[in-house]
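Below are the C-alpha cells for one structure; questions will follow.
One chain of protein is taken out of this complex; the other chains stay put.
Note that the chains are named A, B and C in the order they appear, and that numbering of residues resets to 1 at the start of each chain.
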Amino acid sequence: MMIVVMKRGAKTSEIGAVVKSIEGLGLKPHPSRGPEQTIIGIIGGENKEEIIKLKFLAGVEQVVPVTNNYKLVGKDFRPDRTIVKVNGISVGGDEFIVMAGPCAVESRDQILSTAHTVREAGGQVLRGGAFKPRTSPYSFQGLGEEGLKLLTEAKKETGLPIITEVTSPELVDMVTRYADILQVGARNMQNYALLEAVGKVRKPVLLKRGLMSTIEELLLAAEYILSNGNSQVMLCERGIRSFDKATRNTLDISAVPVIKQRSHLPVIVDPSHGTGHRAYVPATARAAVAAGADGIIVEVHPSPENAMSDGPQSLSFPEFAEMMNGLRPVAVAVGRTMSAPVEKGESTHS
Amino acid sequence: MMIVVMKRGAKTSEIGAVVKSIEGLGLKPHPSRGPEQTIIGIIGGENKEEIIKLKFLAGVEQVVPVTNNYKLVGKDFRPDRTIVKVNGISVGGDEFIVMAGPCAVESRDQILSTAHTVREAGGQVLRGGAFKPRTSPYSFQGLGEEGLKLLTEAKKETGLPIITEVTSPELVDMVTRYADILQVGARNMQNYALLEAVGKVRKPVLLKRGLMSTIEELLLAAEYILSNGNSQVMLCERGIRSFDKATRNTLDISAVPVIKQRSHLPVIVDPSHGTGHRAYVPATARAAVAAGADGIIVEVHPSPENAMSDGPQSLSFPEFAEMMNGLRPVAVAVGRTMSAPVEKGESTHS
Amino acid sequence: MMIVVMKRGAKTSEIGAVVKSIEGLGLKPHPSRGPEQTIIGIIGGENKEEIIKLKFLAGVEQVVPVTNNYKLVGKDFRPDRTIVKVNGISVGGDEFIVMAGPCAVESRDQILSTAHTVREAGGQVLRGGAFKPRTSPYSFQGLGEEGLKLLTEAKKETGLPIITEVTSPELVDMVTRYADILQVGARNMQNYALLEAVGKVRKPVLLKRGLMSTIEELLLAAEYILSNGNSQVMLCERGIRSFDKATRNTLDISAVPVIKQRSHLPVIVDPSHGTGHRAYVPATARAAVAAGADGIIVEVHPSPENAMSDGPQSLSFPEFAEMMNGLRPVAVAVGRTMSAPVEKGESTHS
Partner (left out) sequence: MMIVVMKRGAKTSEIGAVVKSIEGLGLKPHPSRGPEQTIIGIIGGENKEEIIKLKFLAGVEQVVPVTNNYKLVGKDFRPDRTIVKVNGISVGGDEFIVMAGPCAVESRDQILSTAHTVREAGGQVLRGGAFKPRTSPYSFQGLGEEGLKLLTEAKKETGLPIITEVTSPELVDMVTRYADILQVGARNMQNYALLEAVGKVRKPVLLKRGLMSTIEELLLAAEYILSNGNSQVMLCERGIRSFDKATRNTLDISAVPVIKQRSHLPVIVDPSHGTGHRAYVPATARAAVAAGADGIIVEVHPSPENAMSDGPQSLSFPEFAEMMNGLRPVAVAVGRTMSAPVEKGESTHS
C-alpha cells in the first residue's frame, strides 16, 4: 500500500491527473478529498517504481509507503508536533490547556455559571454535552440543539470556545455550526462513518480512546480522520476498562509518553472519566501534566450531587478552582505555561 | 420511569390519546413507534397512580415500571422465550441453527461455492460481509452493494437466507432490501443512532456484544432496538478482550447461561471471532451447543489462506463439514435437533 | 539452554558422571533430582556439539534444546497424552472424571454426607480444603490437619481418593501423607518454592491457572513441577479476571483446546470458580466436556446457604445429581465414558 499526499491547495485538475496516472498503471486509486488536503491511497502494485515516480507530478507533496498500520498520524510522516488552533488558543504548544464544564448541558443557569467559573479559574475551553450517548435508552439523552444554543450563549458571555460531542454522521453538520471542537466519544472511537464525517469538516476534533481500545487502535481511528483530510486532531486518554472497580476506569497514564513517542498529535487527558470519583481528579490531573499531556478535560458542575449525569466525578466550583491552583506549579515544573486565574468580570478577549 | 406498551396493531388515534393523557398529567411522553408495536416512555412522575391507570385506555397492553435498567429484553417483561423467524427457520426454538460463510464477500465464485458447502453440510443461514468495518482505513472495506447482490444470487441458488452487517444508519435502507437478518457488529454495539435505525425495521437483527462490553450493556443495547419497535433480536457472544493473547479474544461461554437467565432473546455464539484460530473453532462450537446457545455463526472460506480478511479463523470446506458432524451428537445430547447434511444438488426448498 | 533428561531409574553414579562431563566442558550443570526422573539443565554454551554428545553417556534418555519457553510440558517433548493414575482412576484417558466436594472441610457430618453424595451420583474424586488461602486474614482459614483426617475418614467410607490444597512448602510433607492429589491453588501458581516442593513428591498435582495468568505462564509453572521430577500433573482452567462482573470470573473455555494443542498434560475445568454462581455451573460443566476437557472439579455442599466459604457457587446435593445426569450424554456425544450413578449403599470397591 502506498499513499500519495497532495499539497495543500492542490488543484482539482492536478488531483485528477494523479488519479488517471494511477489508473494508467493498472492500479486502483482511493482518493480522500479533505478540506485542507487530498490523500490518494493506492491498492495493489506495492513498491513499484512507477508509483514512486508519481511524486514528480504537479501538486504532489509526498509518495509514501504504509509500513506501519498508521501513516499520517505517525512521527515518520510529520516529525514536528501538530499544534491545533482553536480561536486563538494553541493545543500542543507550550501552554497547558484546561477544558472544563458539565457532562451534559442541563439549563441556561447551569451552563452560564459554570462557564464563568471555568474562565475565572483560568480554563480555556468550555465543555458540555448536548447529545449524550447513554447506555440505557431510558436515561437523559441531552437537550440536543437547545443545548448547543445554550453553549453558544455561554461562549458569547465568556469568550470561551466550545467543545461538544457529536454522536452520529447526520449530526455532524449541525454540531459543526455551533462547536469550536468536535468531540468523538469513547463508544464511537470505531464508528467509521462518523470518523469519515468529522474528517471532512474544517473544525478540530478531539478523539477519545475507546474504553477497551489499544493505543494502536486509537492511532488508526485518528488515521481515518486524517486520511479524510482533517489533520486538526487531538487524542484523549480517558481511562480503560480493567478488573479493578476501585475506580470507574483505569487511567492509563503511560498512554501519554507512548502516544508522544509515536505520533505528532496533541494528547489530552480526562481525569474525570479516568477515575470516576471527584476525590481522585486533582491528583490524576497533576499526574497528566507531569507525564507530558498537552491538556486536560474535566467535569465541573454547580451542584454535582444534583447532576443529571456523571455527578460523582464532577468537581464543584471551589474544587475546580483548587485543582487549578494545584496544577499550575506542576505545569511550570515541567516547562509549561498555564493561564492565571482571571478577576471576576474581567474580560479575557478585550 | 414508566413505560406504556401499546398492543400490536394499536391505532394511531389510540396512541395519540395515550400521549395526550400523559401530557395532561404534566409529564413528558417519549413515544417510539416501531413497525410492530409502539412503546411510550414517561419521564417524571414515577410511581404515580395516575400513570398506572393509563392501562385502562384503548390499545394499551401494559404499563410497567423500569426497575432493572433494561425492561423489554428482560424475563420479567416476557417470561416465554422469543423465537425469531427467518424465512421458515426458527431461532430460539428446539433446532440448533448454524449460520456460516466468509468474513467478507470477495467474488461470485467464492460466495456461491461457500453457500453450497454451507447448505450441504446442514447450515441454515449464509453469512457474508459487504460493508466491513476495519481498524485501518487502508484495509479492504468490502464490496458494498455489489457484495449484497452476490449474496442474493447465492440465496437464490441455495435457498439459504442471508445475514450481513450494516455499519451506519444511512445504510440501513439499502441493506434491509437485500438481507434477511441485519447484523450489528461488535464495534457498533453502542452506536445508538444505528441501534435506533435497525429498531425501526421489520427484519430480525443479530446484535454482537462489544469486545469491551458487559452483558448488562449488551442487554441495554438490545433495549434500544426493542424500544424502537423491533423485537426480533438475537444476541451474539463473540469473545471479549482479556490480557491473554493465546486466542484473539476470550470467548465468554458463561454469557450463554447468564443471558438465558436474564432475557427471553435467543443467544448465538461466534466461535470464529471468539478464538481467532480455526483450530479452536470446533471445540468451542461444541461448547456453545452444550452450554445452551441457540446457534452459532462461523466463518468458512474456500481457501482460508487467501482470504482478504480473517483467514486464520476461517474453516476450510472439509473442516466445516467435520465440525458439523461433531456438533450434531452434542446438540442431540442437550435435547436439540440439528439439520442433517444434504446430498449434493438435492434441493432444500422444493 | 540445553536439558539432559536422564532415564527413569538412572543410577546416582550415572548422574554424577553427566554432571562432571558438563563441568568438564566449562559449563554449569543445574540438576533437578525428582523421585522418578532427573533432569539436568545446562547454562551457557548453547548448541555446542559437545553438549549433544552427552546423549551417549550411560543413563541419558535425551539431550534437548529449550526452544519454546517450556519443554517438558510440551507436545514436542512427549507426543502421547499423559495419563495420570490415582488409585485406579485414569485422568486424561477415555473416562471423563468428576472431582467434587465442599470448598472447605467444615465438619465430620458435612464431609461424610457430601462424600456419599458424590460417590452415588458417579463422581470419582472427593475435593475438600483443609488449608484455605483467604484474601482476608480474618476469614475462616480451614481446619488444618483435622480437616485432612476427616477427608481420610470419608475416603475410607466411600473409597473416593482425595484432592486437597497445599498452600506452602512446609506443609507439603503433611498434606502428602493424607492426600491422593495435591492441589496448587490459583494464588500460588507462581509460588516457585511451592512448585519445586510438589515437584519432589510422588503424588499427582492439580495446578490451577492464576486468575490473571496467561496459558503460557500456566505451562511454565507446570514446567517447574516437571523439571523437579514429578510428571503427574493436571492443569486446571478456573476462570480468569475480566472487566465483567456478571460472573465471578470469566471461564476461558478456549483454554481447553489451546492447552490440548500445546501440551500432553490432562486438562480439568472448574466451573464453580469459573462462574461463581451455582446457576451457571451445569451449563459450563457441559461446555467443558464438549470442549474436550478430561474432567471437572466442582463444589458441592449439603447446605450451600450455610457454607463457610463459596456458598453461592456450591451445588446442593440434588443440583449435583442433576448436573451429573445432564453431563453424561454430552460426554458420550464426544466419545467419552462417564461413571453411572451408584445405588445408595452399594460398594464401589468390593
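What we mean here is this: a contact is a pair of C-beta atoms (placed from the backbone, for glycine too) under 8 Å apart; a residue touches a chain by one contact, two chains touch by 3 or more.
Values in this document were obtained by computation on a predicted structure and should not be read as measured data.
Looking at C:41, C:144, C:311 or C:341, the residue that reaches the missing chain in the full complex is C:41. In the complete complex, the residue from C:87, C:152, C:176 or C:190 that touches the missing chain is C:190.
The chain not shown here is touched by just one of C:211, C:285 or C:300, and that residue is C:211.
For the chain left out of this panel, the touching residue among A:96, A:131, A:224 or A:280 is A:280.
One chain is missing from the display, and on chain B it is touched by residues 241-243, 245.
For chain C, the residues touching the absent chain in the complete assembly are 1, 3, 41, 43, 66, 69-71, 133-138, 167-170, 187-188, 190-194, 210-213, 217, 220-221, 223-224, 227, 241.
Summarising the interface, chain A meets the missing chain with residues 212, 214-216, 240, 242-247, 250-258, 260-261, 274-275, 279-280, 283-284, 286-292, 326, 329-330, 332-334.
The rule is simple: only the chains that are shown with their structure count from here on.
Centroid to centroid, with C-alpha atoms defining each point, chain A and chain C lie 51 Å apart. Note: centroid distance chain A to chain B, computed from Cα atoms, is 33 Å.
Per-chain CA centroids place chain B at a distance of 39 Å from chain C.
The residues of chain B that reach two or more other chains are 212, listed in rising order.
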